[in-house]
Each structure stands twice: as C-alpha cells, then as structure tokens.
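One protein chain omitted, others in place.
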Amino acid sequence: MLNINGLTIKVADGMDVKTLVAGVDLPIGEERIVGLVGGSGSGKTTTGLAILRLLSSQLNITSGKIDFLGKDLLACPEKELRRIRGKDISMVFQEPLNAFNPVFTISQQIGEVLKYHTKLTRRQRKERIEELLNMVGIKDPVRVCRNYPHQLSGGMRQRAMIAQAIAANPKLIIADEPTSNLDVTLQARIIELFRSLRADLKLSILLITHDLGLVAHLADEVAVMQQGKIVETGATRQVLENPSHAYTKKLMEVVKI
Amino acid sequence: MAGKPEKHYNQFQLALKAFGRNRLAMACFYVLIALYGLAIFADFFTPYSYDDENRIYSYSPPTKIHIFNEQGHLTRPFVYGTKVTFDQYHRRMYEVKKDERYPVRFLTPGQEYRILGIVPSRIRLFSVDEPGRIYLWGADSRGRDLYSRLIYGGRVSLSIGLIGVMISFTIGLVIGGIAGYYGGKIDDMLMRICEMFMMVPGFYLLLALRAVVPADFNSVQVYIAIIVILSFIGWAELARIIRGMCLSLRERDFVLAARAMGLSDMAIIIKHILPHTLSYSIIAIMLSIPGYILAESGLSLIGLGIQDPYASWGNLLSEAMGIIQIKFAPWILLPGFFIFLTVMCFNVIGDALRDCLDPKFKMEGKV
Partner (left out) sequence: MTLLELQNVRKYFPGPKHFLEETQYVRAVDHVDLTIVEGENLGLVGESGSGKTTLGRLIMKLHKADSGAIILNGKDISKLSDNEFRPLRKNVQMVFQDPYSSLDPRFTVHGLLAEADQLSQEKKDRNARLEKAIQAVGLDISCLKRYPHEFSGGERQRIAIARCLVMNPKLLILDEAVSSLDVLIQEQVLQLLKSLQQQYPVTYLFISHNLRVVRKICHKIAVMYRGKIVELAASDEILRNPLHPYTKELLTAAIDYKSVDKPYNEPIGENSRLIDNGNGHFVIN
C-alpha cells in the first residue's frame, strides 16, 4: 500500500551537509502494523514525517520515491497532498499538548478534520465525534468534547488525538512515539486500542518508537534504524528470536528482563 | 572536527553574531555611534559654541564652501564674507562679498573648552577667522550656528534617552523580579503600585511633575529633573512584563535545582532568573529610548524643558513653529530630521534584536 524507496534526506549544518536518512526502503502493507525502531538521531521520526512532507524547510529530500496507491507522494503537488493528509494518511504525535491547539475544544479540533475532509452536516459531525471518542475508549464523550486539551489527563489526550487521526477513515496512521510520555499502564491500553482499531477499521500503522518492547507486543513487522540506515528488517517474531545485526541485539538486551 | 577552533557560544552570543550579519541594523548601529560620538566630542567638531551669537546674521542661509577659485583652479576651501542689507520690506538680504575671502582652517585653536569636562583644549576641527562666519547649516534667529547648536543639542537629547531608560530599567527589573519571584501578597502590592503609575496619562504626568520643579532651578538641575520625571513614568510597564516572565521562569527545573542546592532567593533571582529576562529587556530598552527622546523634545518644544541658551533638539525645533520661518529659513527644521534619524535607528536595531533573540535561536539541540 505504501512503499518508501531509496529515501535520502540531508540537512545543511553550517559548512557540512549531514545525511539524516540514507537510502531507506520500507514497505507497509495493508492492515499491517510496522514498527520503525531506533535511538534518538537515527532518522526514524524524519522518515515518518517525510511521508507526508511535513519536514522543516531546512531538510532536503534529495532522492527517493514514496509510492502510495500509485501516487508518488514526494512528487505530487501540494494541493493533492493536502487531500491525503488527515484523510488517507494521518499522524499521531508524541505530545498531545503540543499537537493540539490549546485554545480550541476537543470537538472543535476533531470537527476541523471532518469539516475539511468530509461532507457531513454539523449534526452528523457531532454524532461522528462522539462515536469516535467512544471508539477510542473515552467513557464520557460528551464532557470530553467540551473540554480543552489541558483539562484532560495525559491518557485521555492521547486517545483524543487518536480519535482525531481516525476521524476521516485513514488507510495509514503514522504514530510517532505515541506512548513515550505515558505511564506504563496507559501505554498498555493504547497498545490494545491500536490493535483493535487495526482490526475494526482495517488500517495500517507505522509505529515509530525507540522501545523494542513496544514493537514486540504490537507490530507485525519491524525495521531497525541506525544513523539513517535500516540495518535489519523482517517479521517481528523472527527478528526478535534471531537478531542478526549487533544494534538489534543491543536493543533486545535492554528490553529483556 | 580536526582543525576547527574550539569556540563555544551561549545563546546570547549566537544571537549577537546573527545581529552582526544584519546589514541594515549594523548600519543604523554605526549611525548611532557616529551621532553619540559627535555629541560627546561636540566641542571638537563644531566651530562655534552653542551660545555664540551674532545677531546681524540672523537666519543667515548656509554658507557656501568653495573649492574652486575664480580662475577655476582647485584651491583650499574658503568662504566669502557676507554683507547684510535690508530690502524694502525690512527683510534681511544676504549678499556675498567676493572680495573678502576666509580660508577654512582645519584643526585650529578656537574657543577654549574641556574634553569630557576635564581636559582643557582649544583645538577645533574646522573654523574660519573672524569676522567671517561659517554657517554650515545656516543660522538661527540670533545668528547662532545651527550646525553647532545641533551637535551640542544632541548631547542633551541623546543622553536623556539613555540615562532615563537606564534608571527606569533598573527600577523595573528590581521590582518586577521581586514581585515575580515571590508572588503572593508582595506581588499583589507591587503590581497595584505599578498600575497606579500606569494609570496616569503620560504627558499630563510629565507636565504636572514639571510644574512641581522650582522655577529657579538652573538648566542643569532642570535637565536632571526631566530625566528623573521621565524614568518615574517609564518603569511601571517594564516591571509588569519582567514580573510575568519571572513568574513563569521560577517554575523551570533549573530554578528548582538551584533551590535544591541551597542557593539563597536573592542569588537565584539575580543569577538565574533575571538574566533570562535580558533578551526581552534589551529589546524593550531599544524600543523605548525613542519615547524618551521624543518626550524631552516635546517638553522643550513647548518651553518646559531645556531653556535657552542651552540647546536641545526639542527647543531648536521650537524656533520652527512659524510658517514664515519655515518658508524663508527651512534649515531650521534640521533638528526634526535628526530626531527622526535617531528614532528610526533605535527602532531598526530593536527590531533586529528582537528577531535575533527569537526563541527559534533557543532550539536547544533537540534534533
């Protein structure tokens, strides 16, 4: 469904040019959860943001193709890309406090996605928002709708962000460190939420994280990144039982009991 | 990394380097340096003192400096003498007397003065022998050289801006810092006092305070009184903003860490909190100096500031308040241009500083 081919991203750092992502190939199939694992600075977030061309202007995509259902996302015009963003491919960020606009209520923010990408009427949008909040496991959606982001707890905020991400029925969700800021118990719940959403809504998830344990319990396939390159890739079970690259082995050691 | 010189900059220094790359801002900076330089060393750069009158030459137009003599050869710069006659309307007519030539002398002794008020000297940059007069930019109603009075006037106008702002800034920092760090009742009380000061309309407070100053103060005392009055009005706004910044800064982890180490409150405020308000403060200073200069000019214009014979750009402009003067002696408006130039430069520098000290420069290595 989505295929990243030979993606290379560079940034000018004073006099030198640093390569953040070096020739990355990453296929994401339908209804698959793919884990992209690496330490900070490995280029995983940059790769994820590149799919939707959300990189800052200082970063240059020097080569590569991102094929999404026949279209090359890196080459298509901005107008087309905007129709894809939020609708076919959406993102869940690490810190909902930063990703949500603090002066709008939750229903206004999710409503914005629906307004832009669907033709629902106001009443239909209201119903859909409540439906979405229920789907992500928020027990009193009516109250949460009226709340501002800072009035919710961390776990609720992250669920609200996931609700916003699935609002327009995307085919792919890019989740960038979605649980890093949450307690372990909340993290466990969000993992289950992702699993059930994948089954119910038939979507794929690109899970970007530094925690191999998270990937082990959620992802079907895993790609390990180090310094801009993919060093190991394969089905999760196989990679974890038989890691071949030294970096993967190190990550495994850390997560084992 | 081999061969790269080991230089580490904190964010402040990085911002200053960025400022250095902004050409317009650097140009304005040099202009201001030039203006302040001229003002400080006014005695050297001017041929005449500010009160050197010659009423015959009232409103004399700017003296032309010639570098070609009658034969068309390049020669040492000189000026002609001027003859003053009256026409049928009793207006002054200035005629050039070609038979009197006064060479412009450079670095000659003129009227005695003291450099920086301490070292006596007589050297002036340029002058002409008496009875010739060199009015670079024309003369005012009493025949005083406008160019000289402008430079001397710069002393008052430019310094009032700087000193007044320094005083306000200090008061504002101290009060804002204490209010912001301690919060609670202290904060409430100090902020209410601030608001009382901010409530009174500025110019009226200025006039009212000026009225309180005794009439028999000499000019120096009036000068000091004006500075005090201006700073009195200006500190409140800065204090409020510093207080807001301190309120949020004291929640930062590094302040908590400092408390955990056992630093005293005063040490925390001075070493950790106030320096972070520096970037805002510098910009606020740059952008409020023009206000002080204009306030002084306004006061002097209506006769409540610096009085004759002392010069300030404001009271120089008070001569330009008649249409007759403006029509026939347009050079009398030059002080306005200088005020404009100075204010513009401060604003440009303030804007550039604001851009340089922008949070985007504070991106702390979060890749």
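The first chain written gets the first letter, and so on, giving A and B; residue counts start at 1 in each chain.
Keep in mind that, in the parts below, contacts are C-beta pairs under 8 Å (C-beta built on N, C-alpha and C of every residue); 3 or more make two chains touch, one makes a residue touch a chain.
Note that the structure is predicted; figures quoted are calculated from it, not measured.
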Review point. Considering the whole complex, which of A:T46, A:Q187, A:S204 or A:T236 touches the chain not shown?
Key: A:Q187
**Study point:** Touching residue (missing chain; options A:D88, A:E130, A:D176 or A:D211)
**Key:** A:D211
Review point. In the complete complex, which positions of chain B touch the hidden chain?
Key: 6, 8-12, 252-254, 256-264, 271-272, 275-276, 362, 364-366
Revision key, fill the gap. For chain A, residues touching the missing partner are 39-41, 154, 180, 183-189, 191-192, 210-214, 216-218, 250-251, 253-255, 257
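Quick note on the criterion: only the chains that are shown with their structure count from here on.
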Study note, to complete from the structure: Whole-angstrom distance, CA centroid of chain A to CA centroid of chain B, is 56
